[in-house]
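Note that this complex is displayed minus one protein chain, with the remaining chains in position.
Moving on, here comes chain A:
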Amino acid sequence: MAELGAGSLLLGDPAFNYQEAELNERLKRLYPAVNEDETPLPRSWSPKDKYSYIGLSQNNLRVHYKGHGKNHKDAASVRATHPIPAACGIYYFEVKIVSKGLDFLSSLLPLSPIPGWDKHSYGYHGDDGHSFCSSGTGQPYGPTFTTGDVIGCCVNLINNTCFYTKNGISLGVAFTDLPPNLYPTVGLQTPGEIVDANFGQQPFVFDIEDYMSEWRAKIHGMIARFPIGERLGEWQAVLQNMVSTYLVHHGYCATATAFARATETLIQEDQTSIKNRQRIQKLVLAGRVGEAIEATQQLYPGLLEHNPNLLFMLKCRQFVEMVNGTDSEVRCFSVRSPKSQDSYPGSPSLSPRHGATNPNLHSAGADSPTCSNGVTPPNKNKSHNKYPGVSSASSSSSSSPSSVNYSESNSTDSTKSQPHSGTSNQEETRCVQTILTTVSALLCEVSKKCQTLVAVCVLVEDSCASRQLCGGNQAATERMIQFGRELQGLNEQLCREYGKNVTHKKMLQDAFSLLAYSDPWNCPVGQQLDPMQRENICSALNSAILESQNLPKQPPLMLALGQATECVQLMARVRSGSCSFARVDNFLH
């Protein structure tokens, strides 16, 4: 068991999994600023970076010595799997001396037989209580330690110092001016020596969180008391300006005016301009994208013409909103509860009603083999994903080959414009790999099959009172399909003018995919229909308008916030430990 192999993870052990979960949770709490994708935390000793006299066991946490232990040449050490990330701010680990003989332990850079003796290595030795800093001669530091003692090592990456603890008592600073990238390490020299590491698997004996809280308070205090200097008098003005520009940017016209009046500041943009933007934003947020485009074109002529990407984004969104039944181009056809469709998040008319939808779909596609076996809604959804909408759409046969037919017909029709369809064409048509292609096919074939599609719509309409494709109106659906074609045309045109655009293609495919499902609101791409999705496009449009008026496209407040966040991330990369206690979200409530 002492051999290396015993160190492999016992994945089946539930106790271990529990411990693993506890470890993750504790590490997350201790080092919230650490991005483990970039800089993983040490979690065990490394079976690779060790001397042969070292044996590892118990998930690579227990270290024992198996050398001769006659002199210093027989000393051996092992280090942790990863160096200590700077973003920890303050890093801590503990070692319990299970069996006496441990000479030292430390944090060090290269793998040296005795921690503390080689360059850039630092150690605290148990036999004499001395500390060793990159040399063979020690300094008196702390007490000696022996079997049963728990020795801890805390690396402060903010001031680059280190202190050790013994049984939960801090022994005071051992080293200053530490270099970066230190590894937790232990070294042993006597046969029979055994030590257990705790990288967070268990609660620490020393109250490290208390120590961290002191530094957090220190750094927050430092930030709060940071000298503002010469521009002290202007500080208030800067803050007021930040608030004011934020309000103006988002078009909170009345609030901005009130704020400006109260603080006696000026608003750069004139009232009508703000109101215009506010109106356009409201339209977008209400899902009335078509009207928003119209208004933009009218109020800011040339804007969208100069921003074809933005226009395309808007049109795509418009298509999505048509599916949603909120865009004015389809709403005008709709007779059902137009008000409710106007509503922004949380409105009951928009809330998904899976339970009501699915059983009805069952009856609609009764002969679909996949439908019958589905008992729980998620399963049903999955089955619909495989044979999306199309199967129910086909009036004759509801098996998968029918969808393949569409796929084929699509490829013949639209090879020029759809690179994907070409791909799928080359593949065996029996299996439909990309739903997207199918949907494009559907669109192209729509004139022929219009009747079928409408049938679907009618079915949906009957079954689902709350939400229907295009508001459940046939004319609207036709308009939507026509619009989809226009959109595709626009894409092709853009491709010709500016070359291929992967983002556009993805956007278009996502939007069209909605039609592939009998219940678009409850499908893998259904998220697009969420009113929350309007916010991005809304702010993009707003920024573009502001930019065209020679105003900043981002409010200074957001700029400052972004800059601060970026700074903190940069700090972690350049190994400034204080970043872990200067997190931007600590200041946002």
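By our rule, a residue touches a chain if its C-beta (ideal position, glycine included) is under 8 Å from a C-beta of that chain, and two chains touch if they have at least 3 such contacts; residues count from 1.
The rule we apply is simple: contacts and distances are computed from a predicted model.
Chosen from "3-methyl-2-oxobutanoate dehydrogenase (2-methylpropanoyl-transferring)", "Actin-related protein 10", "1-aminocyclopropane-1-carboxylate synthase" or "Armadillo repeat-containing protein 8", the protein name that UniProt gives for the omitted chain reads "Armadillo repeat-containing protein 8". Residue in contact with the omitted chain (choice from A:79, A:125 or A:166): A:166.
Screening A:25, A:38, A:214 or A:566 against the full complex identifies A:214 as the residue touching the chain left out. Annotation for chain A: contacts to the undisplayed chain at residues 142-143, 163, 166, 168-173, 207, 210-211, 213-214, 216-217.
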